[in-house]
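Subset of chains shown; positions unchanged.
In this document, chain identifiers A, B and C correspond to the written order of the chains, with residue numbering beginning at 1 in each.
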Amino acid sequence: MIEIDIRLARPGGFSLAAAFSAPAAGVTALFGRSGAGKTTIIQAVAGVVRPDAGRIVVDGEVFFDQARGIDLPIEARRVGYVFQDARLFPHLSVDSNLRYGERRARATERPIRFEAVVDLLGIGHLLKRRPHTLSGGERQRVAIGRALLAQPRLLLMDEPLAALDEARKAEILPYLERLRDEVRLPILYVSHSIDEVVRLAALMVALADGRQIAAGPVAEVMANPELLPVIGRFDVGALLECTVARHDEAFALSDLTFPGGVLRVPQVGRPVGAAVRARVRARDVAIALSRPEEVSVSNLLSARIEAVRMQEGPYADIELSVGPSRLASMVTRESVARLRLAPGQAVWAMVKSVAVDSRRPESEPS
Amino acid sequence: ARAQEVTTVFAAASLTNAFQDIGKLYREKTGKEVAFSFAASSALAKQLEAGAPAAIFASADTKWMDYTEGKDLTLKATRVTPIGNSLVLIMPADQAKPVTIDARFDWLTFLGADGRIATGLTDSVPAGIYAKAALTSLGQWDTVKARIVGAESVRAALALVERGEARAGIVYSTDAAIAKNVKVVATFPANSHPPVEYPFEIVKGQDTPATRAFFDFLVGTEARAVYARYGFVVK
Amino acid sequence: MLTPEEWIAVRLSLEVAFWATFWSLPFAVLVAWVLARLDFPGKGLLDGLIYLPLVLPKVVVGYLLLLTLGARGAIGQYLDAWFGIKLIFTTAGATVAAAVVSFPLTVNAIRLALEAVDRGLEVAARTLGASRLDVFFSVTLPLMLPGVLSGALLAIASALGEFGATITFVSNVEGQTRTIPLAIYSATHMPDGDAMALRLTVVSVVLALGALLLAGLVDRRIRVMIGRA
């Protein structure tokens, strides 16, 4: 359990107030525009910046408590901090940089292994090099490795993947998921990529100008209209809590049941009966008045229009219910007019299998 | 520029007191300006050699005066040696007991197990040079050599004795006279070392009436009184 | 409190320290830059030459100055003949002696600060259209100012304490070259000199502390200015 309740003011007018709690394992995303205060919160948790007031408690250990005068030194907090700038030690080789924290770490039950990290991050060929000879992305990968190998009990990641290419991101994300789940490592994660957030995070804290505008499960927070400009119109969508019903090994697909229906998605790496979460982007949901036949779209869900909201530009947001579950669809206003879409109407929601991201949720917030 | 209007005098540092008093007297009497530079005779000689525009050179020993003469920097014909000094053995006031220095004096007993004698550098500071000469002529140099510590100036040697860091010191009587907490316990026999003399000469090319006037004043009766007051041996 | 003579020595010391620092600083910055940023044959020699005044007994430094810059010196004779500059016996000469002795210290301080300046910033400045010279004045110099200040402080301090080179080069002339250390030296040759020596020592210490205090304030400002506070 991570409890954060801090206030602090910076010279120059910026002030921050945030209060949220996160489960002992799992990813909590910090989200907000540039300058919103994300790094500041991470710094406060690491002990790099001292809040003016409040408390920070991680796993029952008080990191900071202004009232009781507690302020644990940085090194006693054992947080793995991936800085927004990599901060590699220039006088050490990549290898020694990686080993720096490892050598100082306490013994843990399930240590994060050097070879595993080096493989994952693809930095094996760089081990003998000096940081100043690395490219931007290479530097960031080494920084991630260094933080992981310190065997932290809390991981603070400040836009760790921003400098990386998609392929590398795609490799690192599942590893972070595994850490989250297997090592049960709580992670505070700053990212501008809603994809990363949705994929990794259970909780999300949204900040604007130092104010905490929302905190809670990712799906709820993302529904907050204040966040639309930050997330970007095209990434809005619904999250469905599902159960793995069946695997289709031949086609590498899985059927997920959710309250109200079934979703056919690219195979998920979880056993039948396991809980998974599926993200269905509004832009990927089309609407048909009658059941379309002979289409490549595998998911045809019988739905009811709950609301139609005209938006700026050509867009309209349609809120759908599929049984007790909710879906969102983004269509053009013209389609609304053409199909005469209206609340209460029974329609078919068309969702391409390939467009559904499913992920393995970790222990949910209490 | 100023060196032209006033008479500049190069004087050995040990003449500091006396010359400043004499300069004051001269100013009061004539209204004319004199300026002094007090430093080691060697430094002054080298400066003269480098073309320093001083008018009068007062050395603390004959060697450096011979040096400037030899380089044709000072006028041999003007040499006067109005004052001298005697070499004395001093001790911290609280341990002082008079002794007699002669060829039979037992320095090692006098100094004890690890007592030292402080004096000027025995190869460069005049008092040290005379001390070495005296001890050599008494046949005792090799015995005490290891106990001699050479200071950068007589004043520094005095400080060592005053502080009790050295058991004894060999300095000029004039130095002993101005020091506190030390007492003269013996005077070296005058014949044990070359006479301690302060030769004065006018610098070549500076033999002007103004220079002459002060040069003469330096050896006049008023000046001699001042020398005597500071313990110099006036000739 | 102080006698008029002592005041003269104090004023002179301040003058010498100020001008020695003032004149040597630009050269020190230049030399530090050359040593830190350029590579050329003979660089090692230049480096060595600059450390010389530190390695040699100050008396020898003074003597070498006397040989080169004295009225009959290798360079000194031309200084006089061509420019009418007389160094021997003059405050200017004392200033030169102080500057030469402090030069290695100043250069070293500035060089260390210079080497810590991020070259990436210099490159950034050049992509923005600044010439090398422009970069130096607009980026490098401001960022190494703490080092320059520290160098200046060392120069002032060592000028205030300089004795051997001064007395050997320009002698000990009241009002011209008799700075505080030389006055202390003279004082020790006077019967009542101990009190004077002590007073002057205290003055030295007070001046140094003053300079340090001032430098501390300036330093804080500079650091705030360059964002390193």
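As a working rule, contacts are C-beta pairs under 8 Å (C-beta built on N, C-alpha and C of every residue); 3 or more make two chains touch, one makes a residue touch a chain.
What you see is a predicted model; the values in this text were computed from it and never measured.
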Just one copy per chain kind is placed; express the composition of the whole complex as a label formula, please. A x2, B x1, C x2
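Basically, only the chains that are shown with their structure count from here on.
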Centroid of chain A to centroid of chain C, CA atoms only: how many Å? 60
Note: chain C sits from chain B at a C-alpha centroid distance in Å of 34
Gap in Å, rounded to a whole number, between the CA centres of chain B and chain A: 90
By the touch definition above, chain C meets two or more other chains at residues none
In chain A, residues with contacts to at least two other chains: none
Chain B contacts chain C in the complex at 1-3, 8, 10, 13-14, 16-17, 20, 35-39, 43-44, 46-47, 49-54, 153, 155, 177-178, 180, 230
Chain B partner, complex, touching residues on chain C are 59, 62-63, 66-67, 70-73, 76, 86, 88-90, 167-168, 171-177, 185-186, 188-191, 194
